[in-house]
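The block underneath contains the structure these notes are about, expressed in structure tokens.
Apart from one protein chain that is not included, each protein chain of the complex appears where it belongs.
What follows is chain A.
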Amino acid sequence: MPSNPPAAPTRLVEMSWDPITRIVGSLGIHTKIDFANRQVAECHSTSSIFRGYSVFMRGKDPRDAHFITSRICGICGDNHATCACYAQNMAFGVRPPRLAEWIINLGEAAEYMFDHNLYQDNLVGVDYCEQIVKETNPGVLVLAENTPAPHGDLHGYKTIADIMRALNPFTGALYREALHMSRLTREMFSLMEGRHVHPSLLYPGGVGTVATVQLFTDYLVRLMKYVEFVKRIVPLHDDLFDFFYQALPGYEAVGQRRVMMGCWGSFNDPEVCDYTYARMAEWGRAMYVTPGIVVDGKLVTTDLVDINLGMRIMLGSSFYQDWQEQEKFVDVDPLGNPVDQRHPWNQTTTPRPQKRNFDDKYTWVMSPRWYDKEQGQNLALDTGGGPLARLWITALAGRVKFGTIEATGTSVKIGLPRTTGLPETEFEWKIPAWSNTIERNRARTYFQAYSAAAALYFVEQALAEVHAGRTRTATEFTVPENAIGCGFHEAVRGVLSHHVVIRDGKIANYHPYPPTCWNASPRDSEGVPGPYEDAVQNTPLFEENNEADFKGIDIMRTVRSFDPCLPCGVHMYLGSGKEIQVRHTPMFGGAPGPTE
């Protein structure tokens, strides 16, 4: 944690970056910066768009839920559609055939490969490209020119500066290769789920995909090209990210938060998963990415029922009317556990548009929190940008062992087979010392390898079904008059849940909670800032520029390490700041705890 008290009198300058575009319209980061101490003193995160899914879903046919909610997100619409289908399966009491689950897993694996790749090398990558480093840390670029890349023989770039050049937008070789790879993986996705972004082949009860030998062959040949790419990209990113620790001592404090992450699990095991709420803990733990919550290095739970019941949606700084006095849709869950009024099943969304006021209400994002019974706190969990939490929790839980992937309790091992140009390879992702900007980014690369190795296993399983003649991909169902359901999944950038209440055969209440709501949330009713705000507030500044030409690169890297819903390629701030205060003692010394 950056715990040094300010050495010089603070002089705060207000600086905003707006828009930092994310998937739904505009993300803004509004800060107060203490240039004397080269530290961010305060941060507010804002969203300027409201659409209202939770409002216009009411009264609709429950079967339409996944078609509609896919449109929440234009980059991981399939994660929403999948999550909605999981919730529908629970509510309708339907279990898809095994083959359908393998096909969905293959689609989702392709989605992770696509999105992490595009984001890492076309969008985040630009934060580390030659053009930007030259503008923000020319000294670092000089050092990069003279630093050989330790794994140059594997990835082909001799120096760190060569890697940075390869990341320059459009002109860089790696930038263009990543675009190409992102198309290949989207083809893989389209094979399984029909179309990319908004899939056409997902249904409750299964998929519409025609499962033939050709389908899986078409997928596999593309996958192997990606496997070869991943074998180069993991050592490449290790070289790049390790270099930043080396070039800028103390960089681990950039974007650092208290370890407080959630993962809702990914890739169902069709042998175990029957979508019943009663058995949710069991089939949740059987997922090929383990769901769980980790706080300060400790695995608090891997139980999806616990995770579900601990969810609290808080207001405080958001443009909505409270629902504390509104109707309670679900008193107890199917196991008889009480369900809180602030749980998504019981939420009533009523927008209250109003002026933006940083001392009061300033954003359209609400504040999802997780109630930790042991500590009696509502935790502002983050998702580690997705992969960091996924790998961290899977590693700690030590449950996953399939194909060439193994969780050890302290690490995750990922094996990849021989490819045209490179031998059989094993990567090992080890739990890092910090939850910070660099490690969020590093995990993203390792999860690309994880997804590829998982996909190889899923292809094998799917083909075994086809060879055995079990080619059905859908199960019939009827929509009950009254039911509840929930789906837990991982969008690319982290935790994703959908909660549905069905009454009289129609949707009575529907609340999706995507990762960006967790990460981009504002100060809640207890004053606890959301993860972007918290991570940026902790950030020391290493940029060489001063106030006049300050670009905020360390802040941009921090926000982007979370993969703000729409991968933001927007980068540099060139405006001049406005001085607002001369005396101010900002709160240094780590993440404000939930009790503050």
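Just so it is clear, a residue touches a chain if its C-beta (ideal position, glycine included) is under 8 Å from a C-beta of that chain, and two chains touch if they have at least 3 such contacts; residues count from 1.
As a convention for this text, contacts and distances are computed from a predicted model.
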{"item": "Omitted chain, identified by the protein name its UniProt record gives, among \"Glycolate oxidase\", \"Fe-S oxidoreductase\", \"Periplasmic [NiFeSe] hydrogenase small subunit\" or \"(2Fe-2S)-binding protein\"", "value": "\"Periplasmic [NiFeSe] hydrogenase small subunit\""}
{"item": "Among A:Trp17, A:Tyr157 or A:Phe427, residue touching the chain not depicted", "value": "A:Trp17"}
{"item": "Touch with the omitted chain, as defined above, among A:Val55, A:Val221 or A:Ala464", "value": "A:Val55"}
{"item": "Contact residue for the chain not shown (choose from A:Leu191, A:Cys273, A:Met366 or A:Ala449)", "value": "A:Leu191"}
{"item": "Residue, one of A:Leu201, A:Leu236 or A:Leu456, that touches the chain absent here", "value": "A:Leu201"}
{"item": "From A:Gln246, A:Gln354 or A:Thr410, residue that would touch the chain that is not displayed", "value": "A:Gln354"}
{"item": "Sites on chain A contacted by the missing partner chain, in the whole complex", "value": "16-21, 23-26, 28, 48-52, 55-56, 58-61, 63-64, 67-68, 71-75, 77, 100, 118, 122-123, 126, 131-132, 169-170, 176, 179, 182-183, 186-187, 190-191, 193-201, 203, 205-211, 218, 319, 351-356, 471-474, 476, 556, 566-575"}
